[in-house]
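The complex appears here minus one protein chain, its other protein chains still in place.
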Amino acid sequence: MSLQPPDAERQIWIFTQMLRIRTFEERVKRAFTDHPGVIRGHTHLADGAEASIVGSLSHFREGDAALATYRCHGYPMVLGSDPKAMMAEIFGRATGLCKGLGGSMHLTDVKRGFLGTSGIVGAGIPHAAGVAWAKQIARKGNVVLAFFGDGASKQGAFHETLNIASLWKLPLVFVMENNGYNVVTTSAQEDASAAAGEPLSVKAKAHAMPGVTVDGTDPLAVYNVVGEAIERARSGKGPTLVESKVYRLSAHGNIIAPPGVPLHYPEHEAIAVFGKREEYEAALRGDPVPRFRGTLVQNGTLTPVKADELARQVATEMEQAVGFALQSPFPRVESVLDYNYA
Amino acid sequence: MSLQPPDAERQIWIFTQMLRIRTFEERVKRAFTDHPGVIRGHTHLADGAEASIVGSLSHFREGDAALATYRCHGYPMVLGSDPKAMMAEIFGRATGLCKGLGGSMHLTDVKRGFLGTSGIVGAGIPHAAGVAWAKQIARKGNVVLAFFGDGASKQGAFHETLNIASLWKLPLVFVMENNGYNVVTTSAQEDASAAAGEPLSVKAKAHAMPGVTVDGTDPLAVYNVVGEAIERARSGKGPTLVESKVYRLSAHGNIIAPPGVPLHYPEHEAIAVFGKREEYEAALRGDPVPRFRGTLVQNGTLTPVKADELARQVATEMEQAVGFALQSPFPRVESVLDYNYA
Amino acid sequence: MAQMPYIAAVDAGIHQEMQRDTTVLYFGQNLATTENHAFVAAYGHDRVRVTPISETAEIGIAVGAALAGLRPVVELYMAEFMLVAMDQVVNEANRFRYMSGGQVKVPLVLKAGYGFTAGWAGQHTGTLTSLFMGVPGLKVVVPSTPADAKGLMATAIRDDNPVVYLHHYMLTLEQGEVPDGEHLVPFGKAEVRRAGGDVTVVATGWMVPRALAAAEQLAKEGIKAEVIDPRTVAPLDLDTIMKSVDKTGRVVLVDQATPHASVANIIAAEIAQQRFRALKGPIVQVTAADTTIPYSEPLEAYVIPDERRIATAIRAALK
Partner (left out) sequence: MAQMPYIAAVDAGIHQEMQRDTTVLYFGQNLATTENHAFVAAYGHDRVRVTPISETAEIGIAVGAALAGLRPVVELYMAEFMLVAMDQVVNEANRFRYMSGGQVKVPLVLKAGYGFTAGWAGQHTGTLTSLFMGVPGLKVVVPSTPADAKGLMATAIRDDNPVVYLHHYMLTLEQGEVPDGEHLVPFGKAEVRRAGGDVTVVATGWMVPRALAAAEQLAKEGIKAEVIDPRTVAPLDLDTIMKSVDKTGRVVLVDQATPHASVANIIAAEIAQQRFRALKGPIVQVTAADTTIPYSEPLEAYVIPDERRIATAIRAALK
């Protein structure tokens, strides 16, 4: 069975969301140089994974939920969070999505079904299964999407959760964004399946669960594959492991250094560590955002004029997000003890 | 490729070791009624798994190592530990294998290559991989056997370790003794593969590792399958997951109760919890110890007379083990702080 | 009032809450494997499930279910089994509310036994209370009587935060009066188990009956010991302890944990900072010996604080 492809309007929506994530994160990245010190700690970008994120979330319904990792800017954006509040959170302001308490790694927007993230690799995967249990017994046909990386599949929590999700037929889709790297380690250096030339979706076989691999740089392919997995989950047939192959277009995160050292983004590890410039440049040539723009323009879904107009609108939106965040006040120090306990 | 079957003498040795484990553990079990209070805490018996244990350890060489779980009486027995010292340990005496500090769950005999056990499910599996790393870089062709249960394969440590062992081609054989139960939970109630009617050896597929299932009640079948896995490991080709199907002939362990309540062994969970008496009795009919005796007598490897003589010798040996343990002194309380630090 | 063993009272607390609130879940290993399991029969498999041996997933699932509005109670059996999932306990369940700026709450109960010094040797006998104490966002409960076992469990389930509920294995079969019907014991309210003006003795779990026995014995010598059972260590009712210290000026802290991993240290530090002027002598501690628990009976008994050692310490504190 294969899903209906999204109609023209929906495809434009998909492209727009991809563009919004990319543009938002370009502003996040620029902030390290435009506004040194405004972003602290560790920030991780989704550039290269936009098609996978938007294609997956295109099927999101009222009551569905999504959970992710520290690399979390894309999801709430697609689900409707205000970029102003997102940027303010990343800048640590009182007007932030999480009142400045969570920062870049922990964006959360419960009203929109984005229930939060763990910065501990693999730890969020069972959280998603717990939410899926709640959806299962609520019997409203809702599903949960669990987003995580390839490296996370080496954490015991991944296998423990796949087994239970399969056994209990939870309405859950595991979306593994395989960007080929765990920081500076390639999949083949840390994963026996990858070293043997097998896709990581093979891990589903250990848990009597379907496993599929999809080109995560093609939003329509992801739309189809994740869509089928979601249908399967909604209809009570249980979870699916989707390996979505993407390429991270920035380094894992900004450099790690104590205060005093200005933070910045180094070159991608393929170049900086492995000297594989060609690998990186090939990925750049396949950049999903311009590529999907090309497809839509080529097949007439989008005119170049409309595409440029969209780009301008999105640029303005994100410009305003930065402005809003910069002007927002920091939280009151007296509020520091709030929210430890309900 | 298939191994040479063991010669007659070796087969008799295998039978003798099976008998020694069984007889030793019958005395352990009897101690709960013969000598109430002498055994404390939680004791787990290997009855039903003797063929698997002995068949696996038949290939053990100088420099090889084995690690196991709390259900650990069988292994050191086969590797040459003195039943007197083993029983004394289970009785908490100064003459025990571990000076009375470890008890039934933590038998250890380093001189004989039995490096110890963890009472935490799954926790011992990576320990075995660490030992295998040492064997690998020593380049002496030694292997490590990791024994654990079916339930342990639901602990993240199991998958994390299989991946690394496969990736690093460690000289390691994972022997999963699948007795169908995790205490009172059947495999199908906790394992997605089992629920789908698949063997648990399928879990190896997630780690590009060969997985084999063998009848663990047939010592010669185990001898062959584990033997091949060991050859593979010795020759640098990497680890294998062997699922050895056995049936636990006693309850998971003695009842759990605070001091004051006399400890004893309840009926097997198949009967006590699930009321499946026929399942249990079928297993009893297939009891590997008398069955292998029958085979050896039938094919003339062993005469009934010799078999009975063996049984008498072993009975005496274990009788003496109990006597020795009962007469042995408790450790001096002043020694209680020894051995926390080297 | 009904007489029942401590362990039955724990179950009674879970039943009380599962009956009144359909969002309460109860799950874990080796329970609910047959249809006639009491909780399955009463509440069904939507709410009561057996899990594999996967503590990280079990507790992580509880966190997720709580995020989604349910109230999971996870059966963990032994506190040590939480160690394989410690991140979920002290760095996930307790963090989500704060990191989200108060958008979510994570009401869950992690039920685990501890302190089973009955021949379980080195890995199953720990008194790990202090590992969970002092972790922002987490609450920690240590009932010592059947009545508290029921009432604190009910309160734990109603609490909107993650609660580590530690029942003591050595108390499993201790009988006691337990209020019928709805029974709740508030968090952060210590119980004065025995009143006395000479010395303040603080103990939790299995150490409470032992401290009371020592106090009883000392009464014959004319020593009036006040024995306080905090019942919950997070929140910790320092008021009751400080009031007693103001009265007695003498303190003995009894703890089954090892010397540098005890709740006693935390109470001692609070007293030494807040009540120095009221103190008439050193803050005396009676803890386990600094060792992994040995299997052999005489050694195990030697390691754990008993009536005699507690009595000796109290006499010393009064010198």
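Letters A, B and C mark the chains in the order given here, with residues in each chain numbered from 1 onward.
FYI, contacts are C-beta pairs under 8 Å (C-beta built on N, C-alpha and C of every residue); 3 or more make two chains touch, one makes a residue touch a chain.
All figures in this text were calculated on a predicted structure; none of them were measured in a lab.
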Which residue of A:A157, A:L249, A:V289 or A:V322 touches the chain not shown here: A:A157
Contact with the hidden chain (one of B:I53, B:A129, B:V184 or B:A283): B:A129
Omitted-chain contact residue, chosen from A:G55, A:P76, A:G119 or A:P239: A:G119
Touching residues on subunit B - with respect to the absent chain: 65, 67, 96-102, 106, 108-110, 115-116, 118, 120, 123, 125-135, 137, 156-157, 160-161, 163-164, 167-168, 338-342
Residues of subunit C (touch criterion as defined above) contacting the omitted chain: 56, 80, 83-87, 90-92, 94-95, 98-99, 121-123, 126, 130-131, 133-137, 234, 236, 257-262, 264-266, 268-269, 271-274, 276-277, 279, 281-285, 290-292, 294-295
Residues from subunit A at the interface with the omitted partner, ascending: 39-42, 89, 92-94, 96, 98, 100-106, 118-123, 151-152, 154-157, 182-186, 189-191, 257-261, 273-274, 330-331, 333, 335-337, 340
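Please note the rule applied: only the chains that are shown with their structure count from here on.
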Chain contact graph, described as a line, ring, star, complete graph or other shape: complete
Distance between chain centroids, defined by C-alpha means - subunit B, subunit C (Å): 36
Whole-Å gap separating subunit A and subunit B, where each centre is the average of the chain's CA atoms: 46
Distance from the mean Cα position of subunit C to that of subunit A, given in whole angstrom: 40
Multi-chain contact sites of subunit A, meaning residues that touch two or more partners: 156-157, 160, 163-164, 167
Multi-chain contact residues (two or more partners), subunit C: 51-52, 54, 56-57
